[in-house]
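With one protein chain withheld, the remaining protein chains of the complex are depicted in position.
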């Protein structure tokens, strides 16, 4: 694993992201992680939608540990880092902060894949993608 | 951990649960797990919304491993089981099936908690809840 | 406009469909209407996903009038009817009920269309679709 400050993505909680408990619904943290991932790709001059002919990036695993709730209109920051990389998968780690407080932390592992009739077949990640993502995240190689 | 067949919850994929990759968005599996959890509570004659004065059930952790995609109008079944229980937390495990194929598997750990100004304070789970959930899931105690 | 009892679709409010006001978020009524529309198609032996080569059903207009809120775990029924039909569009009307109370009512107008680079081009609706939908909704022709 390489170190670095990570890429920072900031936005505000929307009304429709809250639930009857008055806090952000736990499923939305997975959407927040994806938003930060895609913002990192854009910062690297990339997009998951056109990364190559027929390539997609299905999730292999996603996990999140919840520490504190987020409330409507809270401004929060997600720090994304590239963690373990294999020939066919990228693991991202995420920390969500509101000012100096940790809201929670999670990770997502994504495969590089081509579509098959009922599934996806993992293939090798094009060579330039990980270096560009790491550079955008401020991580040494 | 006690064994048993688990509680089964079945429904169909909605159009708005798919994304531009043509499959169910990965974040929705966390909503599916919660739906199955709440269906288990109802089968036990309980509801997370009125389990006791001021009690809530915030998530401590949620995780999911993805094996195969789900498509629009697929009928799928979620099998829920009660796994590790502590004085203040319940861990559920989930397996998602489409006919005889495993779509994926995950878990959620939930705390019994009372609301505090900026957070939740974990408290002991009322004594009757876990036995009733386990009975509804067909699990021996 | 033809008359008839309409097609009925019933389900229960999910936790993640509520917001911090403790009621179903207003945007979800548009998802409920679509669920009922697609259930009507399935009842007619059809699906919006494979209705013909390259055909899609983009929305032209959607509207809803809100009368009473829905709460977590409320069971509600949506009554769908086919209203105005033109060569290229279908207008559905919807009434949402909880027991004997009207929660609200709305409509959606959908075009039959083929995808163009940056938009959709409306085309004629295949001849068998509207009669089958009306039959499934119990409406005379």
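All chains are identified by letter, namely A, B and C, in their written order; residue positions are counted from 1 within each chain.
Note that a contact is a pair of C-beta atoms (placed from the backbone, for glycine too) under 8 Å apart; a residue touches a chain by one contact, two chains touch by 3 or more.
Everything numeric in this text was worked out from a predicted model, so none of it was measured.
*Asks:* Relative to the complete complex, which of the depicted chains are touched by the chain excluded from display?
*Replies:* Touched by the chain not displayed, across the whole complex: A, B, C.
*Asks:* Just one of A:47, A:84 or A:119 touches the chain that is missing; which is it?
*Replies:* Once the missing chain is taken into account, the touching residue is A:47.
*Asks:* Quick one: which of C:31, C:88 or C:132 touches the chain that's been left out?
*Replies:* C:31
*Asks:* Just name the one of C:20, C:46, C:96 or C:133 that touches the chain not displayed here.
*Replies:* C:20
*Asks:* Touching the missing chain, which residues of chain C?
*Replies:* Against the missing chain, chain C presents residues 20-21, 23, 26-28, 30-31, 34, 49, 56, 58-66, 68-69, 118-120.
*Asks:* Which residue numbers on chain B touch the omitted chain?
*Replies:* 15-16, 18-20, 22-23, 25, 27, 72
*Asks:* Which chain A residues would touch the chain omitted from the figure, given the whole complex?
*Replies:* 14-16, 31, 34-35, 38, 42, 47-49, 72-73
One rule holds in what follows: only the chains that are shown with their structure count from here on.
*Asks:* Per the definition of touch at the top, where is the C-beta contact count highest among chain pairs?
*Replies:* Ranked by C-beta contact count, first place goes to A-B.
*Asks:* Cα centroid separation between chain B and chain C, in whole Å?
*Replies:* That gives a centre separation of 29 Å.
*Asks:* Let me have the rounded angstrom distance from the C-alpha centre of chain A over to the C-alpha centre of chain C, please.
*Replies:* Chain centres of chain A and chain C, defined by C-alpha means, are spaced 34 Å apart.
*Asks:* Counting only Cα atoms for the centres, state how far chain A is from chain B in Å.
*Replies:* 23
*Asks:* Enumerate the residues of chain C that touch no fewer than two other chains.
*Replies:* If we look for residues of chain C contacting two or more partner chains, we find 15-16, 72.
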